[in-house]
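Not every chain is included here, but those present sit where they belong.
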Amino acid sequence: MSTLIMIDQPPYGAWTGREALDMAFSLAAFDQPASLLFTGAGVNWLRQAQEAGGIGQKSVEKNLSAAPIFGIEAIMADRSACSTYGLDENSLIEGVTLVDADAALLTNYDHTAFAG
Amino acid sequence: MSETTSETFTLVITGAPYSSQAPQTALGFAQAAVEAGHRIDRVFLYGDGVHLASALCAPPSDETNWSEAWSQFLADHSVPGVACIASALRRGLANETEQKRYELPGANLRAPFEIAGLGEWVEGRIKSTRTLYFHAGD
Amino acid sequence: MTAIKTLHILNKSPDNPRAAKCLEMVSEEDGLLLIGGGVLFLATGNLPGAAKVFALSPDVDARGLGKLKWSSASAVDFAEMVQLSLQAQRVVSW
């Protein structure tokens, strides 16, 4: 019963990314295998050194860094989207695996969901 | 003959009425599922979808009141309707329990909707034959 | 009964970036069900050739596309949408 949670909206401007994280953490809390896949502008959640205090929000960088501890199996980012947004090993937070988000990837999971 | 086997569905609605088409598409699906002899295990409102559980919507009289239509469906078919507590509290949806706990000036949750955690979604996702999502579109 | 590996339910218009990603991730063994604004792909015509394409009738009619000839897609109602969602091995709502 493995679940893939997809995030394609960038951070802070919209809430669906945060709500997708909550879904993944919730699955993990109930011992259900869960992985995260960031695509499109969503890969910007994975940039280092986000300082969201100035816009009255909390950075999610720490939450994401703690994902493996909470039982999230993998944090994946679409390779081409990272390239579009100038993200590479030096600018991504730790623990992210670059993948090609294609039809074959989906078949590894029983269930795939967006938060909104 | 899989057509006649009774299956179960969890429906997750993340789009708000009068902002997206998600609640009405979900209702069309739910009605067809029930008519085909299947069961809706539960309906889970998440994100902006929690606004569907508002008791205070008053659309023009020539428009469908989607909150009322969904409440009626849930009551008619004994289907639990659950609004995610984290989404609900941020977005101003409260029942009397939350009203007291957070000292809010009122409650606006429409019966038979309830408020509960994401665990309800996880359980539905495990138990139901299919879990389907109805997101805001464009 | 059609064999469908993954049923992709798409309610985003061709202009929406999620729609492009959805089409990228549809394989030949999959089904694509257009609902909501997704039915506007019937007007633009740029649909994946290989996969089976379905479109939800009430959404097609609402958008004035009922009289278009779309040889590439099959009209379905909610009852058939329910059947499709059970037939497929998995469902992804985009």
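To keep things simple, chains are lettered A, B and C as they appear, and every chain counts its residues starting from 1.
The rule we apply is simple: a residue touches a chain if its C-beta (ideal position, glycine included) is under 8 Å from a C-beta of that chain, and two chains touch if they have at least 3 such contacts.
Just so it is clear, the structure is predicted and the values come from calculations on it, not from any experiment.
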Only one copy per chain kind drawn here; the full assembly formula is A x2, B x2, C x2
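Definition applied: only the chains that are shown with their structure count from here on.
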Taking touching chains as linked, do they make an open path (line), a single closed cycle (ring), a hub with spokes (star), an all-linked set (complete), or other? complete
Please compute the C-alpha centroid of chain B, do the same for chain C, then give the distance between them in whole Å. 24
Counting only Cα atoms for the centres, state how far chain A is from chain C in Å. 26
Residue numbers of chain B (touch at least two other chains): 133, 135
Where chain A touches two or more other chains simultaneously, the residues are 111, 113-114
Note: in the complex, chain A contacts chain B through residues 1, 3, 15-16, 19, 22-23, 26-27, 29-30, 32, 111, 113-116
Interfacial residue positions of chain C with respect to chain B in the complex: 1, 9, 11-13, 15-16, 35-38, 56, 58-59, 77-79, 81-83, 85-87, 91, 93-94
Tell me, which parts of chain C touch chain A in their complex? 5-6, 17-18, 21, 24-27, 30, 90, 92-94
